[in-house]
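The complex appears here without one of its protein chains, the remainder shown in place.
Which chain is which? They are A and B, in the order written, and residues in each are numbered from 1.
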Amino acid sequence: MKHGIRVGVLISVLSAAMIYWMRTIPWMPLEASREAKDIDWLFGLHIDVITFLYVLVNGILIYSIFAFRRKKGEEDAVGANLHGNTKLEIAWTVIPLITVLFFAYLGTIVLSDISAAAADELEVNVTARQWSWSFEYPDAGVKSTELYLPVDRQVKLNMTSVDVIHSFWVPEFRVKMDTVPGMTTNLRMTPSIEGVYKVRCAELCGTAHAAMLGTIRVVSQEEFEAWLQQGQQQETQPEDLSEEELINLGASTADAAGCLACHSVDGTKSVGPSWKGLFGSERPLTDGSTTIADEAYIRESILDPKAKTVAGFPDIMPTNYGETLTSLDVEALIAYIRSLK
Amino acid sequence: MNIKRILLGLIIGVLGGAALYTVMRLLLGMPALASNPWPLVAMAVTTGLIGLMLGIEPSLGLARGLLGMVFGFAVGLLLVYVIRLLLGMTPAWNPEPAWVTGALLGATGFLLGVGVMTDWLKWANGIHTPEQDGPPEGKPAWVRYFGADQNHKVIGVQYTVTGILLLGTAGSFAMIFRTELSKAGIDFLPADLFNTFISIHGIVMIASILLGVGGMANYLVPLMLGARDMAFPRLNSFAFWIAVPGALLIIMALFFGGWDTGWTGYAPLSVRGPLGIDFFMLGVFIFGFSSILGAVNLIATTITMRAPGMSMFRMPIFVWAVLATALIQLTGTQFIGLSFLMVVLERVFNMGFFDPASGGKVLLFQHLFWFYSHPAVYIFILPGLGIISELLPVFARKPLFGYKWIALSSMAIAVMGFLVWAHHMFTAGISDSLRVPFMYSTMLVAVPTGVKFFSWLGTMWRGKLSFPTPMLFVLTSIAVFLIGGLTGPPLATVPTDLHLHDSYYVVGHFHATMFGGFVFPFFAALYFWFPKITGCMYNERLGKIHWFLQTVGFYTMSLYMMRAGLLGMRRRIVDYDPALGVEGYQTVITWAGWIIFISVIIGVANLAWSAYRGKVAEPNPWGSRSPEWQIPSPVPEHNFEEPFEVVGDPYDYGVPGSIYVQMHPKPTSAG
Partner (left out) sequence: MSVTAHAQEMHHVEEISPARRLYMNRLGLWLFIISESFLFGGILVARFYLWGTTRPHLDQALGMSVTILLLASSFFANRAEIAIKHDDRKTFLQSILITITLGLLFLVGVVGMEWRTAPVTPMMDGEFNVYGAVLFFMTGMHAFHVLTGVILLAIVARLGAKGHYGPTNFWGVEGAVVYWHFVDVVWVFFYPALYLMGTAVGPVH
């Protein structure tokens, strides 16, 4: 009995202290969506229970190590003759059973909360491919390589993939959903803090999986509408922009369209050749010939990457930029690459 | 040793390999010399090594098997070429079907070469062959460990040593990609190679677990049951040796473009990738036979070969764990084989199972795959948990608390394991009517697992504990598996899994379960039965150093993995965004990985050296009641010279006057 009381006190004190300590640790990144609140709450509760159980089991274990160790002169001593205790066994079957069922119940509630549709939800179609994201606003008829979202409004993503499975994950929003070829999957989320976030592809999808990032811009409702309108308007022509504007646009397109996943701009070798010093240089091709990297070559490299392949690199550059990029985007990219001396 | 013969073997091997390679190229309609010289070199080195081994000992099963594998490959490649030529298909040389056939025939060639099929072929010709009895005559004693031997103890050692070799292989790959990950940015490992390395790390580790489990089960189960061997000794030897070409194919995948799909090989990515994927999948497929046939043997042995008086509830608890494991292996393994086979068929014959364009469905793969691979995780741990239950009473000098509950909880885990597979697919696009039931069923598995934990605590309570190396490993197993297990429920809860899925949190979770459920108990078992297997004692101090480093290293590694995952660190990425704030954690994980690596080397070195030079062990150093400790070490060829009867409960340590097994006294000593 004496042991029981001691270990009981030990565990109560220790677990209270541990739970308190664990609660002070910021486990999660920025909580930037409404769903994140519910999910973090549930996760916090999990951590509490995990901490308690961890202390419970290890507390008894460590107590036993000290209290019941074999001391000097006890070489042949034996332990107490306990074979089992049916009441105890039932207790430690039933109590965990209730605990886990309770968590499953909470899980069900939270799940239905975070997946309920709001009346004014915004629909966006998401297409994933090796290794980039593209977005379409069906109501406004706008296509984009960045995901613009109005703050505090629920968005429903209708997602699919054109090649292999990818997964849409924004750690700050705490939600994730695979994009599956041949299927449309749905994900609802409600961004609650304005800012720039990254979509991180969470399902291994081939060579450049690590680099499959997309950009999300959470903006105010007004900004969002302005952006949509701009997207609906007649396309700007390359001639309308100054060289500098063009280069800036090219730089942001390169980021948003996922080029920088494979190309560096500082000369380091990555999945694809670096863009630094590319323009005007002589390019060795896999068929043994060489070509000069002029504008036509770079345009061809973007729109039809299979036409010429640079020696020493795999022929894996995505082939569908012709569909996802506007001609402005392409000209801007060329200007940007040209600027990288 | 005959130096002349060895040199001759080496030279014939090198020249023969080079010649075979050149002839194959000519036969397959290619120019004799390739622009890339490395395949030729690899071929010559392989056959050179085979020649070397055959020079050392011409009857070496392993070397003959490898030779058979080389010829099997050659025959397979030619076969496909000739068939395609005859059917008028172009191009006649199509690497995909050719190498797949080559791999299958290569594995067959290996088995024929090793000699595990000799008896059956003789049987088919009406020649009766007796079961092998004792070491091969007229050859050095060590030869039996490198060939088809039917003694379960030899096979157990073969399994265990191969398992440790694979552990080392997979661990080395881990250290390479871990070093790459210690800093953000791509330093030396290109993305596709990184993907191949994590995949090979994952699957080879799993293969090493399966072999380690096979090793413990094969060595211990017949001894614990009081049997002279397994129920089907020939099948036993076959089951071990078929795993070897399986493992070789997996490793060969490296030289065929690798495979960048992870160990899970999800379609449709696996349908597109390089030829290495075929090798990986066929390797696993062939490995599966090993699991299935091993399970048949273990179940049959447990049911039919128990000593007189040993009822099911008087078996050592480890046997229960193995029985539950074998039931999963027997049934579940077919599904991973099936899913991988379908991918290979889709690749070779364009059969669009998983291709939406031809009406297939992507998710079918995941359902089939996880229907095996979730229960498989319980294959990894149940034997390990059995080891914990087996050793605790010995070191606590106290009966096992709640024997029946522990035994039945293994069965409960095995059965419930089949009802939870879709928890790996919570974000895969399955409907809520699947997600919610699978959330509940997954949670339920925590209950029988908890029973084990609390019963272990009950076993230690008011015992008289001592702490030699095996006991230390047992205690850490409990603490580590506890972290792994307790981090399961947040994954099993759908809303939290939406964040956690495919993050390093999952990586931390499963390293903790696998270390706590397999790696630590495996080392506990190695240290505990080492004196039984070799007759020598290991070095206690080195054992404790190994334990300490592995424990510290492991805690650090897995806790930081989980931490990084929560912050947004994805799995399977060669480069991460330093903006997440995980770079410091990644550096620590890498260091911790190195500590584990070094600790395991110390442990293996300790065992290897002690087996060779260790001091002679006492017959029953732990004072165990289990039957295998009542006979001399190392164990005689057919285990128990005198039959015994079971007259009590296995774990009544400290119960005055109780005995478990009654050895029948020899009449001479009575006389």
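Here, a residue touches a chain if its C-beta (ideal position, glycine included) is under 8 Å from a C-beta of that chain, and two chains touch if they have at least 3 such contacts.
Since the model is a prediction, treat every value here as computed from it, not as a measurement.
The chain not shown here makes contact, within the complete complex, with B.
Residue-wise, the contact with the chain that is not shown comes from B:332, picked out of B:332, B:543 or B:593.
Listed residues B:281, B:310 or B:368: the one in touch with the omitted chain is B:368. For the chain missing from the display, the contacting residue among B:2, B:172 or B:304 is B:304, taking the whole complex into account. The residue from B:31, B:126 or B:657 that touches the chain not shown here is B:126. Interface residues of chain B with the unshown chain, by the touch rule above, are 87, 89, 94, 124, 126, 228, 231-232, 235, 292, 295-297, 299-300, 303-304, 330-335, 337-338, 342, 345-346, 349-353, 358-361, 364, 367-368, 371, 638, 640-643, 666-668.
In this section, only the chains that are shown with their structure count from here on.
Mean C-alpha positions place chain A and chain B at a centre distance of 33 Å. Per the touch definition, chain A reaches chain B in the complex via residues 3, 27-29, 35, 38-39, 42-43, 46, 49-50, 53-54, 57-58, 60-61, 64-65, 68-70, 74, 77-85, 88-89, 92-93, 96-97, 100-101, 103-104, 106-108, 110-112, 114-115, 163-165, 167, 169, 171-172, 174-178, 180-183, 185, 198, 200-211, 213, 270-271, 314. Against chain A, the residues of chain B that register as touching in their complex are 186, 190-192, 195, 260-262, 266, 268-269, 272-273, 356-357, 360-363, 396-399, 401-405, 427-429, 432, 435-436, 439-440, 443-444, 446-447, 450-451, 453-455, 457-458, 460-467, 475, 478-479, 482-483, 486-487, 489-490, 492-496, 498-499, 501-503, 563, 566-568, 570-577, 580, 653-655.
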